[in-house]
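Here the complex is missing a single protein chain, while all its other protein chains stay put.
Let's turn to subunit A:
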Amino acid sequence: MVTYSCGVSDDDRVFKALADPTRRFLLDLLFARDGRTLTELESELEMTRFGVMKHLRVLEEANLVVTRRSGREKLHFLNRVPIREIHDRWIDKYTEPHVTALVELKDHLEGKS
């Protein structure tokens, strides 16, 4: 369960969740094909079922993965909203002018403008 208290940003949980190659791989798997079971995800990894469950729990706590029941199966879905929030908070505000400047510089150096 995601806990949420006033003044504490969920960004910490998202960054922590993303700071692990296995968890990023799990997100990539769900990006490629959403709505997978634990068994399906586990088959893509050299890891015990329990290990995969632990990683999925961290992703769920960061709200990056949402699970839904479908009959007897529990399906895992990639939730793009926290990534969007990180984008709005960190990329748009601080980085985009610099990125634009670098892209323009690159274009200029490559003689495109």
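The working rule: contacts are C-beta pairs under 8 Å (C-beta built on N, C-alpha and C of every residue); 3 or more make two chains touch, one makes a residue touch a chain; residues count from 1.
Just so we're on the same page, contacts and distances are computed from a predicted model.
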item	value
Which of "3-isopropylmalate dehydratase small subunit", "SRPBCC domain-containing protein", "Cytochrome P450" or "ABC transporter permease" matches, in UniProt, the chain that is not displayed	"SRPBCC domain-containing protein"
Touching residue (missing chain; options A:16, A:57 or A:84)	A:84
Interface with the unshown chain - residue positions in subunit A	1-6, 10, 33-36, 63, 66, 68, 70, 75, 77, 79-81, 83-85, 88, 92-93
